[in-house]
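Please see the structure below; I have some questions.
All protein chains of the complex are present and in place, except for one that has been dropped.
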Amino acid sequence: MTWLAWRQFRTQAAVVFGALAVLAVIVIITGLQLRHWYDTSGIRTCSAVNDCDTATSAFTQHYKWLQTLLGSVLILFLPAVTGVFWGAPLIAREFDTGTYRLAWTQSVTRTRWLGAKIAVVGAASVAASAVLTWLVTWWSTPFDLISQNKFDPTIFSERDIAPIGYAAFAFAFGLTAGLLIRRSLPAMAATLVGYIAARLVVLAWIRPHFAAPLHATAALQPPGPGSKLVRPPGDSLTRPGAWIVSSQITDPSGHAVNRIAVHPDDPCVATRTCLTGYHQTISYQPANRYWPFQWYETALFTGVAVILIGLCFWWITGHHLRPTRRITTASAQPTTPQATAPASVR
Amino acid sequence: MIEFHLDARSGVSPYRQIVDQVRRALRLGLLDEGDQLPTVKDVVGQLAINPNTVLKAYKELEHAGLVAARPGVGTFVTATLRDASVVAHGPLRRDLTRWLAKARRAGLDEESIEALFRDAFRASVEQDIA
Partner (left out) sequence: MSTVLQADGLGKRYRRNWALTDCTLRIPSDRVVGLVGPNGAGKSTLLNLAVGLLTPTCGRIDVLGARPARGPAELAKVGFMAQETPTYSGLSVADHLRMGAHLNPSWDRRFAADRIAQLGLDPRQPAGKLSSGQRAQLALTVAVAKRPQLLVLDEPVASLDPLARRQFLQGLMEVVAEQGVSVVLSSHLIADLERVCDHLIVLVASRVRLAGDVEHLLATHHLLTGPRHDRLPADMQVITASHTDRQTTLLVRTEQPILDPSWAVEPVGLEDLVLAYLEPDSHDHGRPGHLIGVPR
């Protein structure tokens, strides 16, 4: 059965893994180059803020197009792509073409049939995202060291192990959609919608609460001499690499405000006291929670994937159908006694 | 080895047609003692009929003592229906062909020829009985 599952899948696998191989070559070559530049750029050893600023902004210009491609595009799409194009049609296609009638009347049970397909295609889906994620994380290391914002919601979703969970979930969701809807195109559409919805829900409402956020408050400082910018104290309240979940400015009476209106003729301008009494309150996840959160997120998506796959096995063995009521031959008087002549004498 | 043909429209059941064709072959000398009848597989592969039909026909022929089945080998002819009269077949056939040519020259079409023959045949049979 594994042979059949692989034989049906091999072209699609070749396309994606072939593309990944090409990408890997590009990534490794440019990544090594970046690391070399990073080592020789003096960013490691800089101490004065201005020197650091120049060096880092020069560095981040390298391979801008590849930064976007790797960082934002590919890894955003790949789990969805494998879920929609590999997961959803896996069973739905067999219903579309009627080939399930051929497959389910060979000498293998439906459980083994489904299991082999999941083992081959599901493993490939997860492996593809794992490989891509590793490539992206390795390549982006210099940039991440500079910007220190791996915990930022979008970047968090594209590093380390989280995308592996997404890939598993997208595949399982697609598989379930294909099994229940039984038509490829609607199942693919449902998978895309479901995946996006799940990702957004987790991002907005669940991930911030994996652990209770910490809080910090600081008074707003007036801008330094010669500068017009107000640097939010949040940056210095938390150590670099933290994830600021929410941020609120309160006025002297404690009410939350969105803007502070200052007229140029106000008396406070001269005395630089316009910001007195204003505080910023932030809730944040400290940087040291990055890795636990990666595990939580991956476990959440993978756990749901496992549940969905279990549901598929339960569904496909027909347990959802009403069990047959046995009619004993004594009670069932055939109503067509003449028409159904029992085994006639030859 | 003879070959069977099936007339699906004749109203005669397929197994009967096979029996008749074997008997006719035996009569005409097309099948001799020791000859093998076509295997059931070959017959159904050519005619697309149920193998039980062929088996039934062969069984009836075996019952009539004309053939015998050898398990694993095939079905073989054990007796003929040929009699001494077969030597007369040749000249009789020639006479018949000549008569048919004469009938056609006289302007009879196929239907008339057949009707004429059947009529005369039936009359002669009745005469024999009477």
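Every chain is named by a letter (A and B) in the order it is written, and numbering of its residues begins at 1.
Just so it is clear, contacts are C-beta pairs under 8 Å (C-beta built on N, C-alpha and C of every residue); 3 or more make two chains touch, one makes a residue touch a chain.
What you see is a predicted model; the values in this text were computed from it and never measured.
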Sole residue of B:Gln46, B:Thr78 or B:Ser124 that reaches the chain not shown, by the stated touch rule: B:Gln46
Selected residue (touches chain absent from view) among A:Thr99, A:Ser246 or A:Asn288: A:Thr99
Residue among A:Thr40, A:Ser107 or A:Ser253 touching the omitted chain: A:Ser107
Touching residues on chain A - with respect to the absent chain: 1, 3-4, 7-8, 11, 97-99, 101-109, 318, 321-322, 324-327, 329, 332, 334-346
Touch list for chain B against the chain that is not drawn: 6, 8, 11, 14, 39-41, 44-54
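Throughout what follows, only the chains that are shown with their structure count from here on.
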Euclidean distance of C-alpha centroids - chain A vs chain B, Å: 81
